[in-house]
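Left out: one protein chain. Kept in place: all the others.
In this document, chain identifiers A and B correspond to the written order of the chains, with residue numbering beginning at 1 in each.
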Amino acid sequence: MAFDIAIDGQERTADILARKPDLTVSLGDAVYPLIYSAHAPEEFEIQIAGKTYKGFRYATAEEVHVRLDGRTFVVELPRFGGGHGAGGKQDNEIRADMPGTVVSLHCKEGDEVTSGQKLLTIESMKLQISMVAPRDGVVAKLPVAANTTFERGAVLAALKPV
Amino acid sequence: MQVLKTKINTASEDFRVRYAHNKGLAAALKDKLHQVRHVRPQRDLDRLAKQGKLTPRQRIEKLIDPGTPFLELSSLAANMAYNGEAPGASVITGIGIVSGREVMINAGDSTVKGGAWYPLTVQKIVRCLDIAIENHLPVVHVCDSAGAQLQLQSEVFPDKYMAGRIFRNQAVLSKMGIKQVSLVMGHCTAGGAYIPAMSDYSVIVRGTGGVFLGGPPLVKAATGQVMTADEIGGADLHTQLSGTVDYAANTEDEAIAMGREIIAQFQDKPKARTRIGLGQAPLYDPDELYGIIPDDIKKSFDIREVIARVVDGSRFHEYKPDYGTTLVTGYAEIWGFQVGIIANNGILFNDSTKKAAHFIELCNQNNTPILFLQNITGYMVGRDYEIAGITKDGAKMIMAQVASHVPKITVMCHASYGAGNYGMCGRAYDGRFLFTWPNHQIAVMGNEQAAGTLVDVKRAQLERTGAKVDQAVLDKIRDDTIKAFATQTSAYYSTSQLWDDGIIDPTDTRNALGIAISASLNAPFGPQGAGVYRF
Partner (left out) sequence: MLKKVLIANRGEIACRVMRTCKRLGIASVAVYHHEDRNAPHVAMADEKVQLTGQVPTQAYLDQEQIVAACKATGAEAVHPGYGFLSENAGFAKRITEAGITFIGPDPEVITLMGDKIISREFAAKHGIPVAPSAKQTGTIEAFIKEAAAIGFPLLIKASAGGGGKGMKIVRKTEELEENIRVAASEAQRYFSDGRVYAERLVDMPRHIEVQVLGDGKGNVVHLFERECSIQRRYQKVVEESPAPNLPAKLRDEICASAVRLCAAAKYKNAGTVEFILGSKGEYYFLEMNTRLQVEHPVTEIVLGLDLVEEQLKIASGQGLALKQSDIRQNGHALEVRVCAERPEKDFQPATGRVGVLRVPQGEGVRWDGGIREGQAVTPAFDSMLAKLISYGPDRATAIGRLAGALRDTVLLGVPTNIDFLSRIMANPVFKDGKLHTGFIKEQGESLMPAPVPAATEAAVAVAALTITDDFQASAFHTPEPYASIGAWRN
């Protein structure tokens, strides 16, 4: 496997070619035997061709920021969508997993909502559950009014693209 | 340990002739491997590309850690079967490193008849899972197969070591705590559907992955419903509704990344024995092996010259060097792992046979894996040797060898004839791995001996019945036998029939063994003990 990354928006492919005698990494067509060490997670020291590159780095959820030679580089790493709806499934309808009652609505039809925003609260089996927007969008429908019961599988909210 | 001193004169005419011969065999092997691995009709590759699929070899390259080896097994399986229409038996198996772990990879080759299962495909998969069971290797199944080759179903389906054995082995692996991950890149139909279902973890690619007992044609035939593969058993259905598959991926790359991350979660287990050396390269160039191996099956050579080009630093502690000298025994290291080597250096006599049995016991006592280097024309025959007990000595050697609790690995270096194959851990003896050199020949006896025996039997029969002995009839028997033997004794026939785990270039022996030994040490050693020795 290889590592497809982008450095300040420039796409590059990095690969490990060998580990002995030195770790040898390729970036594009160029090959670099190197010595890597890190005294703390945010610090690094890399020797390439007799020159030492010492710097700092920090990983955000999306990218790694690298400080080297008085310059900050933004590196995007190869990623894959894990977790819920890993495939980026575009669900427009938010359905009930079980029967229950709508306790309150936190939005109205036509509202623009962002991913993770609470749309409504339902209660089922003595438990209140917040139904949140799975993605950014506009509330197209809120078919079940507050204090109304619904059955399993009922559509509680529907989104449409902004 | 002493460094072996070579007696090879690389400037000699003999060396030159042997080198040319064996280098030619290696080149032919390389060419054949290239053919079965990479040469496919363009339309098959186009079809794959159109579906947005990678080739199985691209998938493996992306799956394994960058810059690490891949020991492919039985690449030439089925090379002499099915008119050559199933290169590699339409499946790729081998050992590699994924997320730092040694794993077995079983990847259906969708570039061959859509990955259809031939009888030898099933045998190859079963063998790969047997290796996983014996060596405690996690398995990554890269699933993309059209299902069984229906015309050959009687050789695929019913018997003990046929398709059912695959899923049986999967259950056994899971029970043993050896993890399996399936990456469903294409269809898994009918029995094939059980591969992801029987895996501990499974990932499916949205759009191209499908898991179902009956695909669209069968569903149509059985129920009249017309549905797409995705509707019957696609990613969303299985990850959201049925729960048959655990993770959905949008692309094959994503599925591979998920698979790597899953494997990264596996706990490392300590090996039965760790490395004791640094894995220093041999002092002599392994390339010289080409000039050492004879150009004729009847010619002999000093096996120590082979050992000197396989083991670390060409260092070898020879045990009992002056006794039973037609067999070489001793300790060495390969890639840092200690091994006990048992290597033929001529016919097995009583003394060399007893020496072998004794050294096998020593290796077991010392928890040292055993490497058999086979070049055996047989145990010595004749009245004197029978009186000396050659048969019961051979029985002792087989008993000690079978009772071994340490891993055994065999390399077929040249000849493997008759009972010598048994004593030296032939295929039937549960060696963890068995590799073959391209010059290797195997048979119950030499082709000339066999032809001679058959001709003698015929002549005796004719003489008994008083019939006229027709030399032409005898010559035909002789020629047919030699021809049949020539085909069936070859390394290519052997590997086509899965009698080994692959032909290797002699110069690759050290690397192949390093991986094989490393893999074999994942399983704890079994209990010590043996049956009744005949003294």
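Odds and ends about this structure:
Quick note on the criterion: a contact is a pair of C-beta atoms (placed from the backbone, for glycine too) under 8 Å apart; a residue touches a chain by one contact, two chains touch by 3 or more.
Bear in mind the structure is a predicted one, so any value in this text is a computation, not a measurement.
Residue in contact with the omitted chain (choice from B:Ile8, B:Leu71, B:Ala163 or B:Ala235): B:Leu71.
The residue touching the chain not shown here, chosen from A:Arg12, A:Arg95 or A:Lys141, is A:Arg12. By the touch criterion stated above, the residues of chain B touching the omitted chain are 65-72, 75, 97, 99-100, 102, 257, 260-261, 264, 275, 279, 335-337, 502, 504-505, 508, 511-512, 514-515, 518.
Contact between chain A and the absent chain runs through residues 1, 3, 5, 7-8, 12, 14, 16-20, 23, 25, 27, 30, 32, 34, 36, 38, 41-42, 44, 46, 48-49, 51, 53, 55-60, 64-75, 77.
We take it that only the chains that are shown with their structure count from here on.
Across the complex, chain B is touched by residues 1-3, 15-19, 24, 78, 80-82, 86-89 of chain A.
On the chain B side of its complex with chain A, the touching residues are 61-67, 206, 235-236, 247-250, 253-254, 256-258, 260-261.
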